[in-house]
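Of the protein chains in this complex, one is absent; all others appear in place.
Which chain is which? They are A and B, in the order written, and residues in each are numbered from 1.
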Amino acid sequence: MALLEVVDVRKRFGGLQAVAGVSLDVAADEVVGLIGPNGAGKTTLFHLISGFLPPDGGDVRFGGASTRGLKPHQVCRRGLARTFQIVKPFQALTVLENVRVGALARSGGFRAATRKAREVLALVGLEDRADRPARGLTLADRKRLELARALATEPRLLLLDEVMAGLTPAETERIIDLCRAINARGIAILLIEHVMRAVMALSHRVVVVDQGRVIASGPPAAIANDARVVEAYLGEAYGSGPEDRHVDA
Amino acid sequence: MDATLIAQGLVSGVLFGGVYSLMAVGLTLIFGVMRVVNFAHGDMMVWGMYLAWLLATRLGVDPTLGFTVCAAGLFVLGVLVQRGLVDRIPDAPHEMQILLLLGVGLVLENVALVAFGPDPQRVRSSLGRATLWIGPVFVDMARLAAFAVALTLTGALWLFLRRTDLGRTMRATADNPYGALVVGTDVRRVGATAFGIGAACVGAAGALVSPILPFSPSSGLSASVASFNIVIIGGMGSLPGAFAGGLLVSVAESLGAVFLSPSMKELVSFGLLIVILLFRPAGLFGRRP
Partner (left out) sequence: MSVGALWLASGTVLALLALPAVLGSYAVTVCIFIFFYGYLGQAWNILGGYGGQLSAGHAAFVGVGAYATTLLSMHWGLSPWIGMLVGATLAAGLGAVIGGLGFRFGLRGFYFVLLTVAFAEVCRIVTLNTDAMGGALGLYITFTGNPWHLQFQDNRVYYYLALGLMLLATGVVALVERSRLGAYLLAIREDEDAAEALGVDTFRYKLGAIVLSAFLTGLGGAFYANYLFSLQPNAVFGIPLSVDIIIRPVVGGAGTLLGPLLGSLILSPLAEVARIYFTRPGWTGLHLVIYGVLLVGVVLFLPQGAYPHLRRAWARWRPGA
């Protein structure tokens, strides 16, 4: 039984069927990449999984139990954390205070949560900026902060929404390493990503979505060569250069 | 219950609804174009009323004509508020905008209080107490005039938004502020004009109401509440919604006055606002802000 089971989930907005029956699984130690053209319904899927939107049909099961009707904070408490495509730091709070909010989801007391927050900051490499207000951070650091906050809730599964977007190649490389480290600690990851290098480097499996449907699913190498995927992307599958065609193991 | 009374209530309600609609249209325009909730709306209306009063008592100008001056004056005020105040805090959280306009409203209301005193005033319209009888129901000429002018102004605004370049630009900005910026719209100018027009609407409405109801500086709050009631029912940012809502709320209040005592009327107004807030924040026509 997979950690996350999305079963034939559907969502409609007025005349638009944003998600038209998507099913996918994420096992407890996997990294699954979720790719697809813009408007394919990926972020909507995240909203459905994390409880921000109720599905019109289908079910989402986490840890064997359905999450239907749960509010986002309850989903988080079950062990499913998420980041947002446009990062949402608590601007007026310091980096530490930001992460502490996440840590309070688990840790018993205020002091324990503060300690936990420091640990997480050390893990992501923000410990020397702990007392800076979040609003002054660079984009890369804000992405890191977003990740750290979610991590502090001690999730079993992390939903990452385009966490590499807008980063330089060097910064991207660092985040890829961080994601590897997180996964190595036993946390499953489902990531939406457009930066193909990252998807191919991190994912054990890749799921391709287009117009609200899954059109392909499999190991990264197979997906990269799948005609349907190439067609859906019309060439976008190859990131920023021909060298990305080679898949890193 | 007397059928005549109810019919009377209906007629009076519809006629007064023109003014309500005008008020609401002003508020919804400001919100639609600039995403600004004008908490000082009712207090601006009060100034429309007092300007009309000044014109009538000092210069003998009837409000049915004087509304033009009130509209012009409030237009200037609206532009000043938008350009001088709201524009300075474009990226501030909504709470700041609310406090800003609350402050403006406080200043407007209390300057009026200091200048004119707390006692209720009324403007003597040249139409006096003339009434027109249609069967068992009478039509107050002042109300009829107010209705006619309000309707004309709303119609003119509608044409402005539909037919003129500036009007179209305003609608475009309301629909997609970012897109408007991208195509080179002077959003600040459009915003100031929108606020100006919105204030002008409510200033004119104030002038038109001045011979019909007694008013004082504290009338601002109930005017604001009425405006919010209408706009929330009709949909924030929707002009037809504001128009329809104005008639609806006015008729409801008018019928309410037939069945309830005057003090309860205010209570119903606020009670209605609470219910509307809880159950219909998206309104009949509009979008969720």
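By definition in this document, contacts are C-beta pairs under 8 Å (C-beta built on N, C-alpha and C of every residue); 3 or more make two chains touch, one makes a residue touch a chain.
Given the structure is predicted, the values throughout are model-derived calculations rather than measurements.
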Thinking of the whole complex, not just what is shown, which of A:T153, A:T172 or A:S203 touches the missing chain?
A:T153
Which residue of A:L104, A:M164 or A:A224 touches the chain not shown here:
A:L104
Which is it among A:K11, A:K42, A:R82 or A:R205 that touches the chain not included here?
A:R82
Footprint of the hidden chain on chain A, which residues?
50, 52, 71-74, 76-77, 81-82, 84, 88-93, 97, 100-102, 104-105, 110, 113, 149-150, 152-153
Contact with the hidden chain only, please: which chain B residues?
37, 39, 85, 88-89, 92, 94-96, 98-100, 102-111, 113-114, 117-118, 217, 221, 225, 228, 263-264, 266-267, 270-271, 273-274, 277-279, 281
